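The complex is shown incomplete by one protein chain, all other protein chains being positioned as in the whole.
Take a look at chain A:
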Amino acid sequence: MTILKATHLTKKFGKFTALDGVNMEVNEGEVYGFIGPNGAGKSTTIRILLGMLKATQGEAKIFGKDVWSDAVDIHKRIAYVPGDVNLWPTLSGGEVIDLFMKMNGSTNYRKREELIERFNFDPTKKSRTYSKGNRQKVALIAAFASDADLFILDEPTSGLDPLMEHIFQECVLEAKRAGKSVLLSSHILSEVEKLCDRVGIIRQGKMIETGTLDELRHLTRTNLTIETKEPIPSLKERKGIHNIEKNDSALTFQVDTEEMDAVIRYISEFGILKLESAPPKLEDLFMRHYQGAEHSKSRVEGSL
């Protein structure tokens, strides 16, 4: 079942177009990764989904209700964690957690205590004195202590140490096991790889790719290292081959997944002595998308 559906969201700030026809769909029980370079429009999209910004065009629905006009209703079943948590300096962390939970309409004190324990958090200090990571914990504890059906997390782990990051990941997986949905925007690709079922990539206000991780992997290149008996002529003219490097007798290059079959057939004619293949790294996939088409082309031309 679709929990969140955004169709053709466009947002203009004056003349500047921050979002340009963004579509997005998050299903029940799914963790959806939302990634893209700085300034791509992730936070803007999320703010529209939260009813804080009004989309210039397009519409978005959560639980089948309009995100702008039914914001308050929707928010009763949502938990949000921003990447930069701002707290009232004169209130203590414990007070803020209670406030947040109350505003969400849930009061699960047992869960609250358990999470404070797990995140190793001191709720008695004034918010002014909390470090970046500790402010982040306030929002995370309030979010996971509520029984929301959809978690919207915008770079929720910025500032957390690796131990806390690990606990965060456990919390997301627990939520998923309980059948909740999660929209996770993050720059930490390993986190996305570990947690997300599907991923959407946004660049310059446009969604440029959506799909499961496997589907996306399919779109990328495999690294091959080969040695052949006879030298291979005109390898670089062939379709789907990139970044050729030559060390001693070995050749290293990348192959587009869809050209793999043709390339292997071609090189086998020259008598293969050694063949090593490395799976596509997610990192490479993202780099390619982040940098954009023009950029990667110039990189190919620059090689060899």
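Here, a contact is a pair of C-beta atoms (placed from the backbone, for glycine too) under 8 Å apart; a residue touches a chain by one contact, two chains touch by 3 or more; residues count from 1.
FYI, contacts and distances are computed from a predicted model.
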Protein that the absent chain corresponds to, by UniProt name, given "Isoquinoline 1-oxidoreductase beta subunit", "ABC-2 type transport system permease protein", "Acetolactate synthase" or "C-type cytochrome biogenesis protein CcsB": "ABC-2 type transport system permease protein"
Touch with the omitted chain, as defined above, among A:G21, A:P123, A:G211 or A:G240: A:P123
Per the touch definition above, residue among A:G64, A:P89 or A:G271 touching the missing chain: A:P89
Absent chain, residues of chain A that touch it: 50-54, 71-73, 75-76, 78, 80, 82, 84, 86-100, 102-105, 123-126, 128-129, 152
